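For this depiction, one protein chain was excluded, whereas all remaining protein chains were kept in their positions.
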Amino acid sequence: MERIASDTRPEAMLECMMLIRAYEERLAAMQAAGQAAGTCTSVGQEASAVGVVRALGPDDRILTNHRSAGHLIARGADPGRILAEVMGKRDGYCKGKSGSLHVSVKELGVVLTSTIVGGELSLATGVGLSHALLGEQGIVACFFGDGAACEGIFHESLNLAAVWKLPILYVCENNQWQAYVHRKETMLGDRISEWAAKYGMEGLTVDGNDVEAVHAAATQAIASIRRTGKPFLLETYTYRLRGHYEPDDQSYVDPAELSAWRAKDPIDRLRAKLLTSGTLSETGLQQMRQRVAAAIEQAVAFAAASPFPDTAELTTDVYA
Amino acid sequence: MERIASDTRPEAMLECMMLIRAYEERLAAMQAAGQAAGTCTSVGQEASAVGVVRALGPDDRILTNHRSAGHLIARGADPGRILAEVMGKRDGYCKGKSGSLHVSVKELGVVLTSTIVGGELSLATGVGLSHALLGEQGIVACFFGDGAACEGIFHESLNLAAVWKLPILYVCENNQWQAYVHRKETMLGDRISEWAAKYGMEGLTVDGNDVEAVHAAATQAIASIRRTGKPFLLETYTYRLRGHYEPDDQSYVDPAELSAWRAKDPIDRLRAKLLTSGTLSETGLQQMRQRVAAAIEQAVAFAAASPFPDTAELTTDVYA
Amino acid sequence: MSEITVNEAVSQALAEEMRRDPRVVMFGEGVATKRRELVREFGEKRVRNTPLAEGIIAGTAVGAAATGLRPVVDLLFAPFLCFSMDEIVNSAGKLRYMSGGQFAFPLVAIAMTGGGWTVGAQHNHNVESWFVHSPGLKVVMPSTAADFKGLLKAAIRDDNPVLFFVDLALGFEPGEVPDGEHVVPLGKAATLRAGRDVTLISYAKTVNHCLQAADDLAKAGISAEVIDLRSLKPLDEKAILASARKTGRVLVVHEASRMCGVGAEVAAIVAEKAFDALKAPVLRLTGPDAPAPSSYVLEQAFIPQPGAIVEAVRKLVVPAFAA
Partner (left out) sequence: MSEITVNEAVSQALAEEMRRDPRVVMFGEGVATKRRELVREFGEKRVRNTPLAEGIIAGTAVGAAATGLRPVVDLLFAPFLCFSMDEIVNSAGKLRYMSGGQFAFPLVAIAMTGGGWTVGAQHNHNVESWFVHSPGLKVVMPSTAADFKGLLKAAIRDDNPVLFFVDLALGFEPGEVPDGEHVVPLGKAATLRAGRDVTLISYAKTVNHCLQAADDLAKAGISAEVIDLRSLKPLDEKAILASARKTGRVLVVHEASRMCGVGAEVAAIVAEKAFDALKAPVLRLTGPDAPAPSSYVLEQAFIPQPGAIVEAVRKLVVPAFAA
């Protein structure tokens, strides 16, 4: 039985970000060692994931993209089952059938991880319609990248959501990269949230490396959606600190830009703040690190121990 | 041999608009009588077609949509050959293979009439790229509707044209209708030109029922494109006075809206103005009417006399 | 029984299923304008016009289906499906599997196609085989008013995504439809005429051409069995093979182009599984490898006509009769 995580204390959000980071770095290391298939990490973007997801309620639903481990873990998904899925094991959330970039978890309200860039945008309106028509309480959070904002489906999705007044929180994680292409090569503007006005939708850009700011902005946006029923576009301005798809030597990345953003690491930032303010002690931090490390060891052991699916699974779950 | 029309005197533009109107009304009558297949007319929108097309030079290229008769005739296409195409006859511009909604005329620089809504938007950037890379002088005019502006390809096309600085005049003929759906059901805003800014593109809305205003705006926009190499979005705000696809009883149209727009008929307007100012005499107008009527009779006779294609044509022109 | 047209059969099916199940919703470009009676009965929330954007229309259906609704979307003409391929193929068809069975996608996408209205290749393209080839989807393409009604009802009740193709030349065709509840199961072919010498296998409007050809063949003493596939996926292999084994001669007829069409699949199945019963090569009579022309004469030449079917059958049968 899955449990939706909901702790919004800064130290809980810090620990969650640390868990995401540890999970993804471990996975990247395993991949480099040939122990797991390639994947996309969200290193550097943990504040965006945790800040938004922890602002959601239990009835809300989530759709996300290929860089979804942070959203999943922030929602309470088990890193062991995520990793088992990445490794194509039977205990993965999707029985090993989806693999790394498409983990969905119905019990947690995670309808979709789409590795078709924009797939989450195309389904979100339908989930929003279900919420609107079936009298459900929750709203729909749809995470997508700045790259997805270049796809036509972005335009179609936002326009329809605005016209039909669907309860959708669009979250554009503007991490400056679209695989191997810098965002500046693909659009002339700088702020994707500004495109919201065109659809008659509210939009806002927030510092995506400040989890408390993200959380506050998301909370406000969600309140507005619950009140009005109308969609909202929140942009978390951030940076992809690792490569697009592991392994990736980032040879195409401007080192100056990269190190400028490294200096804004969202985990370092919150940790420093909490230590300085005394909210977190060094011992407390030490215990966090140990809990995170233990969780990762447990996850790796779980995934490693999980068997591969039976080949009979090849053709099950195709049709109802 | 086709001749590109270029006369921009108001009375020439009036006569051209009258020719378009006469052509389309005759075609609609033929369709009602079962003598021709269905088609989309541009009745009420002639000023947009003539104002823009007559602002183009001989090296410019045109891509347009299903409501293209006005653009074709304004460019100098022969109504007889257009009609022959609509009727599926051998002397149609496309040998009868395309039919009513897809007439292209290479010699006139008309690369495409797309009946896939948005098809013209998807090809326009490529034509623009050819112009930019092959050192050609001309710019590219791409006509599309307010409905096409809802398709994702609108977003993709404008964004790419802006990023690559392609010499494209996007002309959105905002006629308030998208087949059987009023534009207000499909978007919250009112001006499509305002979407241009989002792409870092210049945009402008002009009264689409005033041919001189349209011509002036297009001339200015084209000059800017020739000077800067950058795209421009011009919106001609107008109204579709007949139904979507002949025959169409317009039962779904608000009669008050329709009659308000009928009062702004672009042909009546210019004619009244030219008569009042003395640019055109009643006799001159009478002669115009006769020329137009004669041209239509000739076109109908030409199309009627043209044979159907040989069935061997079924499989020619598929591959090079 | 009452006689209604194919279009009326479709409208009846929609209304009945919306009445039966409040989760059924319908939307698309102009749906609310063209189906005023549905709006009147079920309200503007369940019957909607959309912006002109096939991608998000289909995507909205997929997302809605995953979370409790049972959408029916009208995508107008089959070539416009090109703008919905990601949503239909990559999402609707794959996400049940990719989620390990967590989500279901009960939705119906309706599209018109086929020659008869001289609308040209951007409104007329028989692409049903694309969806037969793609996993997770079902595909239906009826030929009679009764089947339009019964199969559309079954499609709406099915828990999988179903492509429902309407051959546009059939819209005003009248046909007898059983009164009361009438549901035709997906995956069952119909034998419209029994015969001994040859099997004609088809779907959509060319079924009628096969029936006409069978009449003509009967006059020439050749007894043709006519099978209407109705469902292209699941495909009724059993019915195909039973008839092929019975007559030993098979001609597959459809308007879609030949290469990798449904006819290729039927021929391949017969060549594999009824090989020992075959008395002649398996033939296909299909539209050519060309875009659909607009000109009426070319459009008619594109479609396999009864005369061409008779001729093809003669090639199959005459050697045997001559022998």
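By letter and in written order, the chains are A, B and C; residue numbering begins at 1 in each of them.
Heads up, the rule we're going with is that a contact is a pair of C-beta atoms (placed from the backbone, for glycine too) under 8 Å apart; a residue touches a chain by one contact, two chains touch by 3 or more.
Computed from a predicted structure; not experimentally measured.
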So one chain is hidden, and I want to know which residue out of B:123, B:218 or B:253 touches that hidden chain in the complete assembly. B:123
Residue of A:114, A:130 or A:175 touching the missing chain in the full complex: A:114
Of C:71, C:136 or C:187, which one is in contact with the hidden chain? C:136
Touch with the missing chain holds, among C:56, C:177 or C:235, for C:235
Residue among C:27, C:83 or C:296 that touches the chain left out of view: C:83
List the residues of chain B that touch the chain left out of this view. 61, 63, 92-98, 102, 104-106, 111-112, 114, 116, 118-119, 121-131, 133-134, 152-153, 156-157, 159-160, 163-164, 316-320
List every residue of chain A that touches the chain not included in the displayed model. 37-38, 88-89, 96-102, 114-119, 147-148, 150-152, 178-181, 185-187, 252, 308-309, 311, 313-315, 318
Which residue numbers on chain C touch the omitted chain? 79, 81-83, 85-86, 89-90, 93-94, 97-98, 120-122, 125, 127, 129-130, 132-136, 233, 235, 256-257, 259-265, 267-268, 270-273, 275-276, 278, 280-284, 289-291, 293
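Going forward, only the chains that are shown with their structure count from here on.
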Here the gap between chain B and chain C, centre to centre from mean Cα coordinates and rounded to Å, is 36
Note: chain C sits from chain A at a C-alpha centroid distance in Å of 41
Which positions in chain A are in touch with at least two other chains? 152-153, 156, 159, 163
Pull out every residue in chain C that's touching 2 or more other chains. 50-51, 53, 55-56
